[in-house]
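Only one protein chain is missing; all other protein chains are in place.
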Amino acid sequence: MPVPTHIFDPPFNIVRASHVALDVTDLAKSRAFYEGAIGLHVEDADGSAVYLRGVEERQHHSLVLRQADGASCRRMGFKLGTEADLDKAAAHFAKLGLKHDFVTAPYQGRTLHVTDPAGMPLEFVATMEKREILLQQYDRYRGVRPQRLDHFNVFAPEVQASLDFYASLGFRLTEYAEEDGPNGRIAAGWMHRKGNVHDLAFTNGAGPRLHHFCYWTPTALDIIHLCDVMATTGYLPNMERGPGRHGISNAFFLYVRDPDGHRLELYTSDYHTMDPDHEPIRWSLRDPRRQTLWGSPAPRSWFEEGTPFHGTTPRDAAFAANVVIAS
Amino acid sequence: MPVPTHIFDPPFNIVRASHVALDVTDLAKSRAFYEGAIGLHVEDADGSAVYLRGVEERQHHSLVLRQADGASCRRMGFKLGTEADLDKAAAHFAKLGLKHDFVTAPYQGRTLHVTDPAGMPLEFVATMEKREILLQQYDRYRGVRPQRLDHFNVFAPEVQASLDFYASLGFRLTEYAEEDGPNGRIAAGWMHRKGNVHDLAFTNGAGPRLHHFCYWTPTALDIIHLCDVMATTGYLPNMERGPGRHGISNAFFLYVRDPDGHRLELYTSDYHTMDPDHEPIRWSLRDPRRQTLWGSPAPRSWFEEGTPFHGTTPRDAAFAANVVIAS
Amino acid sequence: MPVPTHIFDPPFNIVRASHVALDVTDLAKSRAFYEGAIGLHVEDADGSAVYLRGVEERQHHSLVLRQADGASCRRMGFKLGTEADLDKAAAHFAKLGLKHDFVTAPYQGRTLHVTDPAGMPLEFVATMEKREILLQQYDRYRGVRPQRLDHFNVFAPEVQASLDFYASLGFRLTEYAEEDGPNGRIAAGWMHRKGNVHDLAFTNGAGPRLHHFCYWTPTALDIIHLCDVMATTGYLPNMERGPGRHGISNAFFLYVRDPDGHRLELYTSDYHTMDPDHEPIRWSLRDPRRQTLWGSPAPRSWFEEGTPFHGTTPRDAAFAANVVIAS
Partner (left out) sequence: MPVPTHIFDPPFNIVRASHVALDVTDLAKSRAFYEGAIGLHVEDADGSAVYLRGVEERQHHSLVLRQADGASCRRMGFKLGTEADLDKAAAHFAKLGLKHDFVTAPYQGRTLHVTDPAGMPLEFVATMEKREILLQQYDRYRGVRPQRLDHFNVFAPEVQASLDFYASLGFRLTEYAEEDGPNGRIAAGWMHRKGNVHDLAFTNGAGPRLHHFCYWTPTALDIIHLCDVMATTGYLPNMERGPGRHGISNAFFLYVRDPDGHRLELYTSDYHTMDPDHEPIRWSLRDPRRQTLWGSPAPRSWFEEGTPFHGTTPRDAAFAANVVIAS
């Protein structure tokens, strides 16, 4: 199948993955997880929401937890270049006939809500309230020492269509997994805006659903320490996969589940991709090192479970997901 | 069951685990594995044997590979305090009616062969030819940067009997895994002479067989690098278990298999045990963090497969090993 | 003094620092240093030049060593977005009256030579021959495991003028050191294109001269290992400064000198800067943590010595450099 070609001169400038808003069913429990175990910093909190960020992030929050009756992902947030890009984005989505709306959101500048063609709820901001960087307030480092939100990964029922749509917004493919043979379909793709392996990835599966969001950590030893902490503080069942080395992205990783089952990846040491002539890497679905370079398979839950997007009903994947599970 | 009490004033002084001699079926292939991938240093080699050591070891070898028709472990070697200890050892084993013999072995001083009551072939030396320490010849660091042989782990058909015998030689128990309940049997025990978690461990299983021998490495990152190297140089099938953190010993570990299936552990960061009033830690067989603190189970091969001792026929375990596998 | 404001819509698109060409007086000795100790990969070599790259780089080379009678830096190379950007660049420099020329260079696409207003020799390419990425050929990792060229740092006789010029090419300031007081002059500035702390930095001093070029390494432990290797292989006199943590950039660093005295930095773990509203960090010249967060001063050589650019005569700094040395 054709590898999607990104647009070099996109209709508006998306800078990077910026923040995510999650509905959680027990706010105190979720805060204890993200602040106490993971080590994110609570910037603001009230009875209904908690706002967190990593030590490198100068924006008010990259994770918003909201008390709700059911667990879901409300929105995945992306940062645009300027206010003008927000208006260009609105015009572009209007032209495409996609549902969109400017809303107000606490601590954020003008916020544009959009539902993508697959039904995923996005939000775009050009600005957010700024806070002092904590990168050199080393005594405030906790847990896995999360530095910054890195990317989102979603289950897509039609991976090729999703890749094509985001390529048309300027996202660039860096790696992809494909069936072998002349008619092999792409089963997963990783796309970036900010110059590393990804801001947004798509995996074949019933969706749209959020597979995981990811924070960057300084070193693999921080991830190993998080394993030790989680295993000895009652979070043993929340450790789902890893630590290990991804073949795809080359990152050292760990996947954990929060108290509602939302999946968080901790991740370090991928590579640069900002060259315009950077070519994507193809992986065969038959290569077990794709997912874990060291060969260890992911558990079934990792292939099947994900967070629903609020108000969205997942559809079945366009083709059998078991090619992925089998590998 | 009673926890074995070691003898404070043993009949002779065993200092530590010292070396191991393995029969291998393709000497070149085995050398490529231990020198090329693992990073041990070849001190001497001829057509029939290769002698290797870690960067910290001043003795001529800690691993001997010998070309043979079948794969087996010839001997596990221990270092005694002095030449006088060798004679005391011979006298002690004579008194016990155990088969023993002084032999000559290349690069080693007087060498005492003994078969223990379970049928395990041991060898004792007080001295070996010395070589220059490589610890500060940093450009010779390779692979996982193995520093020193740390310990042996064996399948024992009667763990309690083995623990009792080695306690009578001065080995001291540091950790053990036990069935729950008033009549719970010990299923595994870790014993030391040199002051860390172990020189010799016993696991319930058909035996005697060598479960693994272990080299100490400087950091967990060296072990992660070995995973990356093995996964990308054709050794993917040789990666059996880990990396992970042991509950028992607290060490960060990896288990790999050599070309003949001999199992090697890479291991770092356990703790000191030299206090005479140091008390052993008990683990319930039901606690999954015992084997991997992070909860991930070991593969079936790890519980079942091992290296036969040359000329020894393993016996079935005294009680069902599945209590171990189940955990 | 006014902090320079970069141009959001630059006259042509510079992607990042790309490569550097050094004249060396003993090619074999220099190759031994960069290949043997540092661990860069030799992609091509003949009697007069050696071409090297890091494990992450897909371009043919990021370092060119050329045999010459005297040591100097021939050119600092930057990668442009497309071939069209090369022509736009030529037109822009023509308009500015700057000396420029299209030349042919081995393994590189069309190559534009330019001398900047301060007299620095630059070269721009949009393409270079591609080579297979070595990132997952882990058995080829050597030395400090250099991943990619990260940035250049130059002595500038007029820092403010240099910052203003490169801001007009789209470089963005991320950190700067300034004299205290209402008329405090900027003594040093760090500017980026690719989204981390810098591609190019300027330090007050007799110039233009190359202060150093820098490779990114995976972790601080790789840098510590390089120290151990250099100290024990005859390179002790080549270790100039560090390891340590920069206040500016937050990176863990080491500075070493090659056999001709060219200065190389090894560097890891800075932060992202791609947000258009990212604000530069100001450091007072009086803050000792600016250069080394831990307070240890740099040696005098680090403030005074640098590599001349070929055919360029350095001028004295516009104001006394001792404000820098004093700190």
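Letters A, B and C name the chains as they come in the text, with residue numbers starting at 1 for each one.
The criterion applied here is as follows: a contact is a pair of C-beta atoms (placed from the backbone, for glycine too) under 8 Å apart; a residue touches a chain by one contact, two chains touch by 3 or more.
Predicted, not measured: the structure shown is a model, and the values here were computed from it.
The residue from C:Phe12, C:Phe93, C:Phe252 or C:Trp283 that touches the chain not shown here is C:Phe252.
Contact with the omitted chain, checked across C:Glu179, C:Asp228, C:Asp277 or C:Glu305, is made by C:Asp228.
Across the entire complex, the residue among B:Pro121, B:Gly189 or B:Gly247 in touch with the chain not shown is B:Gly247. Residues of chain A that touch the chain left out of view are 37, 136-139, 141, 219, 221, 225, 228-229, 231-233. Seen from chain B, the chain kept out of the figure touches residues 15-16, 56, 58, 79, 81-82, 126-127, 130, 133, 135-136, 147-148, 194-195, 218-220, 247, 250, 269, 271-272, 274-279, 281, 293. Although one chain is not shown, part of chain C still touches it, namely residues 220-221, 224, 227-228, 230-232, 236, 239, 243, 245, 252, 288-289, 293-295.
Note that in this section only the chains that are shown with their structure count from here on.
Chain centres here are Cα means. That of chain A falls 44 Å from that of chain B. In terms of their C-alpha centroids, the spacing between chain A and chain C amounts to 33 Å. Residue positions 136, 219 of chain C each touch two or more of the other chains.
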